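Pasting in a structure now, in structure tokens, and then I'll have a few things to ask.
All protein chains but one are shown in place.
Letters A, B, C and D name the chains as they come in the text, with residue numbers starting at 1 for each one.
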Amino acid sequence: MTMIRLEGVSKRYGAVVALDKSDLAVDKGEFVTLLGSSGSGKTTLLNVIAGMIAPTTGRVLVDGEDITSLPPNRRNLGMVFQNYALLPHMTIFENIAFPLRIRGVSNAEIRKRVMDVLDIIRLPQIAQRKPRELSGGQQQRVSLARCIVYNPSLILMDEPLGALDRRLREQMQVEIKKIQTESGITMLYVTHDQEEALSMSDRIVLMDNGKILQIGSPSDLYFRPKSLFAATFLGMSNILRGRFTTASGGGICLPGGEEIRLSSETPMTGEIGCAMVRPENVKLAGPDAQPNTNEVVGELVMSVMLGGITNHHVELADGTRLIAQEQTRIDRAPPLRGERIRLRWEASDTIGLPE
Amino acid sequence: MTMIRLEGVSKRYGAVVALDKSDLAVDKGEFVTLLGSSGSGKTTLLNVIAGMIAPTTGRVLVDGEDITSLPPNRRNLGMVFQNYALLPHMTIFENIAFPLRIRGVSNAEIRKRVMDVLDIIRLPQIAQRKPRELSGGQQQRVSLARCIVYNPSLILMDEPLGALDRRLREQMQVEIKKIQTESGITMLYVTHDQEEALSMSDRIVLMDNGKILQIGSPSDLYFRPKSLFAATFLGMSNILRGRFTTASGGGICLPGGEEIRLSSETPMTGEIGCAMVRPENVKLAGPDAQPNTNEVVGELVMSVMLGGITNHHVELADGTRLIAQEQTRIDRAPPLRGERIRLRWEASDTIGLPE
Amino acid sequence: MAIFLAPLWSVLRQSLFDPNFTLNGYSEIIESHLFIKILYNTLQISLTAAFVTLIVGYPIAYHLSRQSPRRRALLLILVMLPFWTSILVKSYAFMVILGQDGIINTVLYSVGLPKIQLLYNRTGVIIGTVHFLVPFVLFPIMTSLLGQNPDLARAAQIMGASRLRIFLRITLPLSLPGVAAGGLLALVQTFGFFITTALLGGRGDLMMANLIDLYTREILNWNLASAVAVTLLALSGGIIFALGRVRGGMSAFGQAA
Amino acid sequence: QRARAADDQLIVASFGGGWAASMTEAFHKPFTEATGIKVVVTDGADLAKAKAQVHAGNIEWDIVELATGWLSAGARENLWEKIDPTIVDTSDAVPGTQHENAIGHCTYSSGLAWNAAKFADGKHPTDWQGFWDVKAFPGRRGLLTRVTSNLEFALMADGVDPKKLYPLDVERAFKSLDKIKPHVTNWIGAMPQTVSLLQNNECDFVSSAAGRIFIAKKQGIPLGYSNEGVLIETGRVAVLKGTKKRDLAMKHLAFMMRPDRQAHFATLTGYPPVKLEGIRLMSPELKSQSPDPASPKNALNDEFWWEPNLLALTKRFKEWQLV
Partner (left out) sequence: MGYVFLILPTLIVVPLSFNAGTELSFPPTSFSLAQYRTYFFESNWWEATVLSFWVGIATMMLSLVLGVPAAYALVRADFPGKKILTLFLLSPILVPVIVVALGVYLYFASIGIKGVALPIVLGHTLIAMPFVVITAMAGMQNVDRNLEVASQIMGAGRLLIFYKVTLPLLRPAIVAGALFSFLISFDEVVIAYFVGRAGFSTLPVKMFGSIQWEISPVIAAISTLLTLLSLGVCLLVAATAKDE
């Protein structure tokens, strides 16, 4: 059942198009994430739904009703702001209690509910402080608490976990997800973190430059990106440019003459395009490994250890850089800089994309 | 050569200890990261060095000179603020030009340098806008630009990339690192992102609850954590509680009777402690695999796909949860929820830690 | 609303009816040399006084804004003192301080400097007016200073800005709304001043309000008085609009600099 | 409030301060004692407010003390009740002090004052010719910043017979004023300032009011005041048009015409009575300090000459002041 529907919504500031004409439908109880680079229009889109920005064109419908010109306080929604927007003159307790007081909740009930959410955000001891006496991440969590405390039917969150470390972030993700599934709240969630989007969302709305590029489930977006942007934005990707061929199913011919086989046929035979393969699917072949269909040779530029994973950056003869991701081992000597390396991967992991 | 030295620096706000007595030395040209959870005192530590907060106790020395009571403008350093601190009444151009004007740089030179950093932060077209006309991430980048434009000898950055998406963040990381290595600037960098800390730093200062817990190189901290907190904060970790034994080198005996072998000997024989192993080192053993020294059996709770990686959460008989990380495959059916799973890993990947 | 309209309306009506419709009041103003001259005087005195008040008031406001709330409250006592003393008594006090045998001149004389005439001329008017107006500009400025995000000044300081530059480029521009409000309050009030000019001014220090007072209370020519008042109102309205422009222009200037 | 509406009460609008205290002492209190009628004195008599009351038909004051020029200006606006000769006895008074719209109950004068501590006798001017003579009497001069009385002083200084001032020769007066203008260091805005300026050595010779100097001298401030070349005016009281207590007010006016009351008032303020009988009741010492209306060197103010000319002359005077 569709809860929110945006029809042809756009927003311009003078010459700047903050949000291009966009359509979007969110179902009741769904968790939808807006994912996009900085300045792509995520906050703008959220603000249009919240009623804080009047769209230049288009309509916003909730439950089929046009609410484009309804003031924010009559939309019964909650929002976590990117800049927190805590009331500086109130204590944390009063900040969180504020929406409850608006709703005429009894004092005892307010006490209980505020204390509960303070536990959820793991800050039970700060109730009596003022916002400016908190660290950045603490303020962000309070902003989150203030939003979930009154169970609005729709919650908009603008990077609610942006200032938190991974551990806390993951705990908060779990809490948010729990609240959302348990109470069936619809959530529209802005993040710039792909992992967060992938792990939390029912659907992801991928945005760039004021436009919605693709809407789909996390695995849709990760494994079936429709554009180079989607492919490169979600997770790391290796891109090989070439010309599409149809020889036996689908493939791409690289400038160096190597033929890369794709997972599916391509309708764009003869045109310039790309093959995309995720770094985790690219293997360093030992010097003694058998030749493979999808295989290229290059020179190791560097190896970067990222905790459990190490990325090997390899530069091909034509200057293309590929990354092969392996699990980190300390017991084994890493390959040396400048070493010649053979990279290989399966055709089933390779996706053809238009340029 | 030590550039900054903190000696017994602490900061209290009434009953709140924002920063406990801390010592720290940073060498010239070094890139040191303060890593810690929200509210751990990172911003406080930075502000003490910047001279914006007077420490309750202790001294700050730069090049051996005590600057504890020197005003900020005489310390010749740069800082990126967590809340950006852009001047609302100036255009972006003027914001970035501000430190140059202070230094009496000529107009032509200012133009050039401002335009250069605007390119670095990938916002060449916004020079004439006011801060409030930018998105959160754009403001953050401008704040970064304003700091690097005048090449101070020491730069303090408080989560300068916190509001950026991964792609942009990685680009910015590369730019910052480039600037730092090329010009030999000393950098003190606050982040809550472990990966960022691991990939950028010469050394990491791990903080919790106002205390410095461990200082060391990235691989020191990742592979040789000195505490449970360090182990669990940097990357995911599996913790198995038990009693240390000395049988053949070092090991720990789990409540279920399994003996887990450690990578090194433990001096705490007989005491309660933990064995830590990183998820990426834990393998799902097929039903036909050989028994192994470090091996436990549990039930699959869930599998979470995070792009290139899938995490399998397994619960042991005593309730302990372990995570095994594998590369994601779409061609292979994932294990089912509730399935009995054998997990195994190498003794060399196992670290013993005090409780 | 009615109580706002009433006085204005009655003034406008008085200026046009006496008791029949007439434009005599206005034609007299336009033709008269005296009015033009006094108008010029009024503008000169008002603008100077407002300007000097801002110059005197701003440092005090700045100083106050840097104090802890407790000390600020204490210092505010001093600032509010002029309010409690009637202008006539104050004019006497000014005579004791600034007169020819007053404290200042005695000091000047004793160190061998010539005495200066501080009262019963333009200087006297400005001093008296400024003394009354300082508290009015002080509060708006202080409010806008206190409302500033302290991180901005700190950020500038870290970038190496001296106190002076921080003040000129950040604190001052950000406090301009307060300065404008204070300046407006000061300016607009001086249009209505007459006792101060009468008590501390010299021969040439006549203001519109003196004239209006005279016509209203002694000559009972309310028609003319109202016409002068309406002219004054139109004038000050014009100035406020112009000031609004200047303020816009000032921030534009800030961008260019 | 209700009490004020009572019939046995009069409201007198007064200038207030020490003046009002003396009026109460000399006239109102004895009147109340004699008749049982209460007199409420309200501060700040003001012509504009009187006019506003009559215009709005909202009469609040019964009796108004009149300052210079009010009688004539108010008469033009028709603000005053006619004095009822059947109740008020205005005979046996100094000539020119009574009027059909108001009684005069005292005279006061403006003239020349100086700092007696600084200037011994002979060192200061005693009349307007002397005041104008800057060579004989060097010093800083102060004049009140209003057209009335200044024109008269200028004419007297120029040698016009004080008894034949009116109608004023305006051109001659301004010419005479031109001569003294460069030497006037203070244009004084308020009467009380005349005393403080002398007292604090801001000014050497000023035009002031006799009563003002009288009170200041009583406080021991060393001042001198000349009884020559003074401009004598009448202190008047009128009944506001439309008051419901006209008869009662007339009765009080009649009481104020009593010579003994006026003589009492003179001892308090230095303002001599208008009733000739009252003048006779004054102590010789007080009499010697008071200007004599009959002296050929003193002038009597004619506010009815002023009335039609005031607006134009005020304008001219201010203009003259400005250049």
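Quick note on the criterion: a contact is a pair of C-beta atoms (placed from the backbone, for glycine too) under 8 Å apart; a residue touches a chain by one contact, two chains touch by 3 or more.
In this text the structure is predicted, and so the values were computed from the model without any measurement.
Checked against the hidden chain, the listed residues A:M79, A:L164 or A:V296 yield one contact partner: A:M79. Within the full complex, the residue among D:S72, D:S196 or D:N227 touching the omitted chain is D:S196.
Within subunit D, the residues in touch with the undisplayed chain are 1, 4, 11, 13-21, 40, 42-44, 46, 48-49, 52, 55-58, 60-61, 190-192, 195-196, 199-200, 211-212, 215-216, 219-221. Contact residues of subunit A toward the unshown chain are 50-52, 71-73, 75-79, 81, 83, 85, 87-90, 98-99, 102-103, 146-147, 150, 152. Against the chain not displayed here, subunit C makes contact via residues 3-4, 6-11, 14, 56-57, 59-60, 63, 68-86, 88-90, 92-94, 96-97, 131, 134, 136, 139-140, 142-144, 146-148, 177-178, 180-182, 184-185, 188-189, 191-192, 194, 208-209, 212-213, 216-217, 222, 225-226, 229, 232-233, 236-237, 240-241, 244.
Please note the rule applied: only the chains that are shown with their structure count from here on.
Subunit C and subunit D have CA centres that are 35 Å apart. Chain centres here are Cα averages; for subunit A and subunit B they lie 21 Å apart.
Looking at subunit C, one finds that none of its residues touch two or more other chains.
Taken as a contact graph, with one node per protein chain and an edge wherever two chains touch, the assembly forms an open path, each chain linked only to its neighbours along a line. Of all possible chain pairings, those that touch are A-B, B-C, C-D. Those residues of subunit A lying in contact with subunit B across their complex are 13, 16, 35-39, 42-43, 82-83, 133-138, 140-141, 159, 162-169, 192-195, 198-199, 218-219, 222-223, 232-236, 278-281, 304-309, 325, 327-328, 330-331, 346, 348. Residues of subunit C touching subunit D in their complex: 32-34, 37-38, 41, 88, 91-92, 95-96, 99-102, 119-120, 195, 197-199, 201-204, 206, 211, 214, 216-221.
Taken in their complex, subunit C has these residues touching subunit B: 149, 151-152, 154-163, 165, 169-170, 173-174, 251, 254-255.
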